[in-house]
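Shown here: the complex without one of its protein chains, the others still in place.
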Amino acid sequence: MSIQDTHSKIMPSKPLTPLQEFHVYFCQNRGALVGAIFICIMLLVAIFANFLAPHGPAEQFRDALLHPPVWQEGGTWQFILGTDDVGRDILSRLMYGARLSLLVGCLVVLLSLFFGVVFGLMAGYFGGGVDAVIMRIVDIMLALPSLLLALVLVAIFGPSIWNASLALTFVALPHYIRLTRSAVLVESQRDYVIASSVAGASATRQMFINILPNCLAPLIVQASLGFSNAILDMAALGFLGMGAQPPTPEWGTMLSDVLQYAASAWWVVTFPGIVILLTVLAFNLVGDGLRDALDPKLKQ
Amino acid sequence: MLQFIFRRLGLVIPTFIGITLLTFAFVHLIPGDPIMIMAGERGISPERHALLMHQFGLDLPIWKQYFIYIQGVLHGDLGISLSSRTPVWNEFIPRFQATLELGVCAMLFAIIVGIPVGIIAAVKRGSIFDHTAVSISLAGYSMPIFWWGIMLIMFVSVKLNLLPVSGRISDVVFLDESKPLTGFMLIDTLLWGEPGDFKDAIQHIILPAIVLGTIPLAVIVRMTRSAMLEVLGEDYIRTARAKGLTPLRVILVHALRNAMLPVITIIGLQVGSLLAGAILTETIFSWPGLGRWLIEALQRRDYPVVQGGVLLIAMLIIAVNFIVDILYGVINPRIRHKK
Partner (left out) sequence: MALLNVNKLSVQFGDPHSPFKAVDRISYNINAGQVVGIVGESGSGKSVSSLAIMGLIDFPGKVIAEDLHFAENDLQQISAKQRRKIVGADIAMIFQDPMTSLNPCFTVGYQIMEAIKVHQGGSRRTRRQHAITLLERVGIPDPASRMNVYPHQLSGGMSQRIMIAMAIACKPKLLIADEPTTALDVTIQAQIIELLLALQQQENMALILITHDLALVAQSAHQIIVMYAGQVVEVGQAAEIFSIPRHPYTQALLNALPEFSTDKAKLVSLPGVVPGKYDRPTGCLLSPRCPYVTETCRQQEPEIFEFEGRQVKCHYPLDNSGRPSYDA
């Protein structure tokens, strides 16, 4: 045998690129895959609700009040999951509600991520007074439970789905600020940053081009979990009458509308809750999968 | 040790000041004139308006109003509720006791069930028990608790008729006011109630405690499991086994002590989310606690209550985080000696 053959027998195989590696780890996690598929389905439902939903979300069928779901006695295929107290089809309302929930989730996550990262970068990179002020504010915001803070904000500015989204964004900020800041603090000690500043890199360049890409992993995980929090909190605000107002088909608001019929018509309260549960579960599974795939410590 | 406590206390003060600023700002950010809101539909004459503004000190410059407010807070005066006309503090105390009772029961439920389940899941990693525990815990913090409460009520209270639907205690239970009541139903009925009263109190608290404790339970199971898994892979566990210790001792004495550190932090952090959960749970179960008090005050725009309530709740959370910090230093000698 030649030296080459012996050599190749001893050398390890070619390593994967980070993206390939991430893909492999993520797909190994069955829960995360299921979650991702579910989210895609939800996304499709939300986008194409107009075509997929059997009826309109506000369409009232006066002669079909509180109809049970199709598999129970008295149910029909016209209203698969039954109707509520004013005759609206629950399945259709849930589908349109998906649109709202996903939109709110996206809005809240993207906005809070963006501003959270900017403030976190500033706090971590500039340090000193800027850092002290930002972190004190963060500590104060974190001293209150997020739902409570959001509630008070909505109460001040008036209950609506828009105000609720802004309040939730505001309330989610401290987490991203803290995360970014601590990641920045760790990264700025590293040699490549010091070398870069010796070479004359500006502050913005340091922050956005050098440091930020290396802090992305925990931020991505937090964003995914932030999605689930946004959906849950939005539903809670809706339930308390502080979020989307009736007759908007938001999942939480749907629940509060019909509370008094819970005993006689179990389907009106069960299905909105199940949908919330499944969607949030999907995002949590994906978030967990992302964390396991991106965290080098767990790789064995 | 004392040094450590004082150092931690020093960090709390600025946060406290910040919270007072925040709560003060709330009232003054709200659009609308508080006097006009109090007057309601009746309207008010300009002279009376000016008089009331002066009476409530609302015509003073903002910073002066803030100082008067701070002074009041430090003396325990948090203002008067707009709707009930009683001092906020007086309204706070009984509701605080109700929420505290509920919260403690919920936390006990979460800890007593959660920690053993987490330990067993870690020790029997990969077993059916482990997979079930992880799945249930995942579902637990993915579900909206107001829906969970409704489901439980529908099933347990209405269908099976096992437990009451709402409230803290039945109307028929009468507690003699002349006795030294603690304000906690479970204790009071045990000490001073008729036979059957205690059972009544327990029946009322079971469902809300389970609902409120579900999220902490899920988080504790998950955290305990992952902390135990990490600890069980450490070198000192191998040493403990090499010493010939029983598996039970290795897990409960050597591993648990180290695994408890992150778990206790989590438990402390859960207190904050317990308060958020209390808002929803108390609404569903008509439990006369802080959560429901605040929500109703918000809906009624009873601003002194909102202001005082938020301040008090924030203080509570800060106090709990402080205690958790200290506890952490007690259990982990490294933290104590470090700074």
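Per-chain numbering from 1; labels A and B assigned in written order.
Please note the rule applied: a contact is a pair of C-beta atoms (placed from the backbone, for glycine too) under 8 Å apart; a residue touches a chain by one contact, two chains touch by 3 or more.
Since this is a predicted model, take the numbers as computed values, not measurements.
For the options B:Thr246, B:Ser286 or B:Gln299, the residue in contact with the chain missing from this view is B:Thr246. The chain that is not drawn here is touched, among residues B:Ser81, B:Thr99, B:Asn258 or B:Gln307, by B:Asn258. Listed for chain B, the residues touching the missing chain in the whole complex are 234-236, 238-246, 254, 257-258, 331-334, 337.
Operating definition for what follows: only the chains that are shown with their structure count from here on.
Between chain A and chain B the centroid-to-centroid distance comes to 25 Å (mean Cα coordinates, whole Å). Taken together, the chain A residues at the contact with chain B in this complex read 136-137, 139-140, 143-148, 151-152, 155-156, 228, 232, 235-236, 239-242, 252, 255, 259, 262-263, 266, 269-270, 272-273, 276-277, 280-281, 284-285, 288. Those residues of chain B lying in contact with chain A across their complex are 14-15, 18-19, 22, 26, 29-31, 138-139, 141-144, 146-148, 150-151, 153-154, 158, 272-273, 275-276, 279-280, 283, 294-295, 298-299, 301, 306, 310, 313-314, 317-318, 321.
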